[in-house]
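A protein chain is absent from this complex, but the other protein chains hold their places.
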Amino acid sequence: MTLLFVALLALFALAVVGVAARRSPWVGTAVYGGTATACGLIGLWAVGALVGRDGAVAAVLPIGVPWIGVHLRADGVSAFFLLVVALGGVTASLFGWGYERAHEQAADHSGVHSGGESGPVLPFFPLFLAGMSLVLLANDAFSFLVSWEFMSLTSWLLVLSTHRDPDTPDAARLYLMMAVLGTLCLLLAFGLLVGTGGDYRFDAIRQHPPEAGAAALVVLLMVLGAGSKAGLVPLHVWLPLAHPAAPSHVSALMSGVMTKVAVYALVRVLFDLLGEPVWWWGGALMAAGAVTAVMGVLYALMQDDVKRLLACSTIENIGVILIALGLALVFKASHTPVIAALALSAALLHVVNHSLFKSLLFFVAGAILTATGTRDLNRLGGLIHRMPTTAVLALIGAAAISALPPLNGFVGEWLLFQAILNAPALPEWSLKIGIAVVGAAVALAAALAAACFVRLYGIAFLGRPRSAEAGRAGEVGRAMLAGMAIPAALCVALGVLPTFVIRLFEPAVRAMVQAGPFDDRSYQPWIWLAPTSAIGNSYNGLILLGMIAALSVALVLAIHRWASDRVRRSIAWGCGHDGDDPAALSQYSASSFAQPIRRAFGGTVFNARDRVEMPEPGDTRPARLTVCWTDPAWAFLFTPVRRAVNWLADHADALQFLTIRSYLTLMFAALVVVLTLVAVVRS
Amino acid sequence: MTPALPTMLPTMLPIVLIAPLVMAALLALVPNWRLASWLNVGACAVTFAASLALFTAKPAATAMLVLDAFNVALIALTAFVGLTTAIFSAGYIGHEVASGTLNPLRLRFYHAMFQAFLFTLLLALSANNLGVLWVAIEGATLTTVLMVSLYRTAASIEAAWKYFILCGVGIALALFGTILIYLAAQPVMGPGLAAMTWTRLLADAARIEPNILNLAFVFLLIGYGTKVGLAPLHAWLPDAHAEGPTPISAVLSGLLLNVALYAVLRFKMLLAANGAALAPGPLLMVMGLSSLLLAALMLYRRRDIKRFFAYSSIEHMGIIAFAFGIGGPLANFAGLLHMAMHSLTKSAIFFAVGHAVQIGGTQRIDGIRGLTVSHPALGWGLLAGVVAIAGLPPFGVFMSEFLLITSTFARQPWLGLLLVLGIAVAFGALVLRVQRLCFGAPTGGAPIHGTLLPLYAHLAVVLVAGVWLPAPLVAWFQAVAALLG
Amino acid sequence: MIAAVIHQVLHMALVLALAPLLTGWVRLVKSRLVGRRGASVLQPYRDLARLLRKEVVLADNASWLFRSVPYVMFTAIWLAAGLVPVFTTDLALAPTGDLIALIALLGTARFFLALAGMDTGTSFGGIGSSREMMIAALAEPAMLMVVFSVAVLVRTTSLAEIAVYMMGGTVGLRVSLALALIALVMVAIAENARIPIDNPATHLELTMVHEAMVLEYSGRHLALIEGAAMLKLLLYAAVIACVFAPWGMATPTQGSLWIGLLSFLAKLAAAGAALALFETSIAKMRVFRVGEFLGGALLLSLLGAIFLYVSRGV
Partner (left out) sequence: MIDIGYDAAHLLGALVLMTSFALLYQRRLFSLLNVFTIQALALSGAAAWQAYAHDEPHLYITALLTLTLKAIAIPVALHRIIQRLHIERTVEPALGIGLTMVAGVSLVTLSILLVLPVTENATALTREDLALSLSVVLLGLLMMISRRNAVSQVVGFMSIENGLILAAVGVAGMPLVVEMSIAFSVMVAFIIFGIFLFQIRERFETLDVRKIESFRGESD
């Protein structure tokens, strides 16, 4: 634990450095380097804790709520999530260092002073990481919520570092608002968990779990509270706005890591603090997850902004994780802990997977932004020629998030399906049938995600440049590439050797569902992923990768040996276009790529409409296609709420402009009413 | 028949009270405003030092004065905010004189009134006699009315007039309540001072006629509640905050509201100790919630920055009143903590707002933008203040709101929901405004007059309190929380 | 173990060898059904050979991705085909991946092909890619739901285990299996770009899906892609045969390889004939009606999964 404390204190100290030395040229290097080191230490500690399996370690600090103190405890779950945070922290620091330097240089070149352009990132970056780590360590309600809110606060400030962008203030405001609403829900939930005694320790809550009604309410509030942070539909609206608004390495942390902290909150409360679960908790979680997964990916398909698209895709992945959590809960409630362990393993594996490839993809978005200055898909294109290394790494990320074997995304999906296929073991009919539907939703989301990332990669990296900036782009610096390469390598490694990771976080799973995913197997060959439950199901990423590599190489050699190997370059055939239109307007754009899917799904869900403005024959103006769609979450939830508050505020405002006599009348009325009440109550 | 009460406190309490009183008289005679402003600081420093010395004393109560767990922290808090406000004021009036808004004669009056106001507040806090308490609060009203109208602008006169009329009526009602308390206590305790003395009343509370206590509490709540700024009695508060000098806004929000609430709480203790009287909790809860919800909504349409934060004070007074209304050791503790934290935070915000208004040359929120860019120290200070008042960690308000919300929801879910709703609505408005104030393209580049030390001193205290509370303070608050029922 | 490896190698070679034959067979039957004589069943072999000999004409701005996709795609589909037992369930690669992995491998192939379609920056590639991904978005879940129905019955997703179980004959006729079969056939039609979803013979721009994506390919690259498409057709036929009609297949403990092989050839012939019959008797639908067709498949497969519980409390 000492190592952990040192690392956390270092993060706080780095924030101070970031403030105190903000003028000095080496401060970026110091803060990002320090943060990477501290996160590395945290990660090492977490791995040590998971490998050592020496149970939970705890500490009490004499601060916080006076009669409670701050309780910290790290068990398997905490250690696992700490590892996720640390991984994200290391890569984001590395990438962020390069990213900020690149942006400073760009600002120096263009003659605009960077200091006036954006707000500070350095002090809040380590604090954000520290906040997330503390959430994972907290072992009493107060420290949990303080850290939770601190995490929101620092990330809000990080979003606001781009406050000169026209979109940022609204995004930041919505973000903080939703974050605080979520925290208030969590406050209420913990209020119920703690009861009236004021003993905020998790240990005390564990000993006295609430009775059924209160527990149900806690579940609801947790889903709302943690869900709003994770991006549960329809509470996701802030996410596609706020995540992209932050600098890219922060976006990566927010999307890749912070949403996982919300998942941790759900795991901690639903699996640990609430005691024995009831089956419908999991059912509700799965239903919410299914809606979130499908809606999230549909949102992503509608976006033209690279980072916004990635943020929407985060919503989808959170949905998948929630489905897995729900399954685990359902199986735990039905006393089949081994299958629950399988589902929970799927959830946790997807947590680490998503944190990896989403960080990677946000870094890619940052690299694109650095190289081209735009995030608009419709202004990109052809980057594979100008940013070759980034393009390879981005391809790994896109393939991984599309759940393609032999990468890591597929392993998570595979495990999840293995758990889903065990639905017949459940006693509840509604669940059996419901899980089939949820399975369809997962499959749909996965397939749509593949479409979404074909679109992202195809539009941004392939084809011809759609703007001069995209045509001039160049490869980004080494630090940024390294920041991208680490998660990309891990994506491959996890896909090929998933068993290692699943074994690594087995203590976490065991702590939550009291079983491991491989418990029924007496013998577990190390490279085969063959969990419990069904006969013969197994998967081997290593052999798959080996076979693909071997067959491909054999194929290439064979064809080049025995068939033709001549190549001639020519212009692409463009149906009469000579392939020389400089604006590359004849290419498919981001909107046109999404059109078939928009036609198939968007019409009902988003009320999406394509409007074509076709000029008269002879008119030389180009035809225009405009796509308009409405977000149901806004249309049916947030806009009405906003209108209601505005309406009330407008009407309450009359009270500011009354005459003194009217105010006296109010006072008099209050007095008379209260006196009458007293008279009535007494008689 | 009554044991003789010691007539003198062998402590620093007299110094705490006498220093401002003497200085009030003295400052009325000092023509040099620069000297006066530093004398003002000096006097406050003496008062604050003396108030710190009170921590170690355990004096018995006299007929007029008392020092107990309830008021000792509040006295120190008042003296501290008085000191920091005096420091802030020194820089603030420098700018006002430079811009020709105030002349030396008015400043003489201002400084004298400042000390007189502090005296009345400290007297009210340390009073052991209902009459003295009432006189002190009346005095506080009068001095602040005069200071609110200091600028002699049409708006400030109107605000002061509104303030005076509403609080005048309120104070009259409070006096009626005080008389009723005496009326209830007199048959039990006999005529004379004893029936108006806190410590005695509290000791004999169980024997006092509960029906008159009820009646009395209604008048006291409406009366002093007007000064607390509880809806629907709050109308004076936003205007008085907005139109007076900013140091006065800081002490109004930071101190006067607290002292008025302190008075209400003293009487609530009496009712709690009586046992047979109607529980005043529901009344406080209703007024607290309505203040919270109303102020939260009002925040959205405010264009004047000081009025905006004045409504935020109403909101927080609502939260505090609600906390004491729902009662119980946790909620009462939260309420006391919130009182202290709000006092420090809100006055810090007003310090920052004072500087921001002087820089921008306007009180309109639209006219102030991008403070973190143009004046980083001020902008981040203001941001930290608003973040703190919005109830975000790691500041102290978070801890009190945490304790309050968690304990409320377990007991009264619906009330907990309303409370959370109000906080959320208010939060929306706060974020909306603070982002515009602190971020975006800056509007003003004028330098800051005076030091930001008071702002950061308050923020530091609030920050520390958010993560660590000293044990004696906790013990005091817990003792009072138990008494409040 | 050694036997399994030998079987696997044989199996891989067999599917590679048979794939063009199946395509040729389908074309021949189609021709005969519409009254043409049609080309020989061996014509696809000749086509591929010719393409392999030709030079590749690459678009100016084609990237390395464009050039490597044919190999990746072919490998992925070949590997996927290697996972489906055709004449014996005793395959070395069987535990490497199950039905889900198979679907994902096909997804990988599609993913890269769609990317390749966008690489040259022409509008046709984009049309093809976007439509292909839309079709896949519905076809893939439908296929997974079929897997779900089958797996719930059999308690496994391993194709070898499914085949063994189905041969056991304890399953009997089931509504859900029928629904799943229909859904799977619909998916197979869509995935292999057959009528009514797509027309493998057309090059009419506005209706193309698969052909639009590969429009820029030529020479050996095109040969690989065509070969992969043929493999995919064979693969689907094999999957349907393996799950719904595994009879005759050898297992590690019993059955003859020769019988397995012969029965597989017979099944292929039947499947090809059925496909040809179906294609000639139906018209191609508009691209945007494809969603309804596949949505129907998805619903059918979901219904199949739900019917499982109705017909017998599994």
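All chains are identified by letter, namely A, B and C, in their written order; residue positions are counted from 1 within each chain.
The rule is simple: contacts are C-beta pairs under 8 Å (C-beta built on N, C-alpha and C of every residue); 3 or more make two chains touch, one makes a residue touch a chain.
Please read all numbers here as calculations on a predicted model, not as lab measurements.
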Point to revise | Shown chains touched by the chain that is not drawn here | key: A, B
Exercise for review: Using the touch definition up top, pick the residue from A:V605, A:V645 or A:I660 that touches the left-out chain.
Suggested key: A:I660
**Study point:** Among B:V66, B:M147, B:I212 or B:M399, residue touching the chain not depicted
**Key:** B:I212
Check your understanding: Pick from B:I15, B:V97 or B:V135: which residue touches the chain that isn't shown?
Key -> B:V135
Check your understanding: Looking at B:L35, B:A57, B:A155 or B:A475, which residue reaches the missing chain?
Key -> B:A155
Exercise for review: Touching the hidden chain in the full complex, which residues of subunit B are there? Just list them.
Suggested key: 129, 131-132, 134-135, 138, 142, 145-146, 149, 152, 154-155, 157-161, 164-165, 168-169, 171-173, 175-176, 178-180, 182-183, 186-187, 190-193, 195-196, 209, 211-212, 214-215, 238-239, 242-243, 301-304, 307, 364
Exercise for review: Would you write out the residues of subunit A that touch the absent chain, in ascending order?
Suggested key: 656-661, 664-665, 668, 671-672, 675-676, 678-679, 682-683
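Following the convention adopted for this analysis, only the chains that are shown with their structure count from here on.
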Review point. Which contact partners do subunit A and subunit B have in common?
Key: none
Exercise for review: Please list the single chain whose C-alpha centre lies closest to the global protein C-alpha centre.
Suggested key: A
Revision key, fill the gap. Greatest Cα-centre separation from subunit A belongs to chain B
Practice item. Would you mind checking which pair of chains has the most C-beta pairs in contact? Key: A-C
**Study point:** Whole-Å gap separating subunit A and subunit B, where each centre is the average of the chain's CA atoms
**Key:** 44
Check your understanding: Centre to centre, by mean C-alpha position, how many angstrom separate subunit B and subunit C?
Key -> 77
Practice item. Round to the nearest whole Å and give the separation of the Cα centres of subunit A and subunit C. Key: 35
Point to revise | Residues within subunit A bordering two or more other chains | key: none
Study note, to complete from the structure: Residues in subunit B with touches to at least two other chains are numbered none
**Study point:** subunit A-touching residues of subunit C, taken from the complex the two chains share
**Key:** 52-65, 71-72, 74-76, 78-79, 82, 93, 95-98, 100-101, 104-105, 107-108, 110-111, 114-115, 117-127, 129-131, 133-134, 136-141, 144-145, 147-148, 151-152, 155-158, 160-161, 205, 215-216, 219-220, 223-224, 287-288, 291, 295, 298, 301-302, 305-306, 308-309, 314
Practice item. Sort out for me which residues of subunit A touch subunit B in the complex. Key: 62-67, 116, 119, 141-142, 145-147, 149-150, 152-153, 160, 163-164, 169, 172-173, 176-177, 180-181, 184, 187-188, 190-192, 194-196, 198, 200, 217, 645-646, 648-650, 652-653, 655-656, 658, 660, 663-664, 666-667, 669-671, 674-675, 678, 681-682
Revision key, fill the gap. As the complex stands, subunit A meets subunit C at residues 381-382, 384-385, 391, 395, 399, 402-405, 410, 413-414, 417-418, 420-421, 423-424, 429, 432-433, 436-437, 439-440, 443-444, 446-448, 450-451, 453-455, 457-459, 462-464, 528, 530, 534-540, 543-544, 547-548, 551-552, 555-556, 559, 562-575, 577, 579, 584, 586-588, 592-597, 599-600
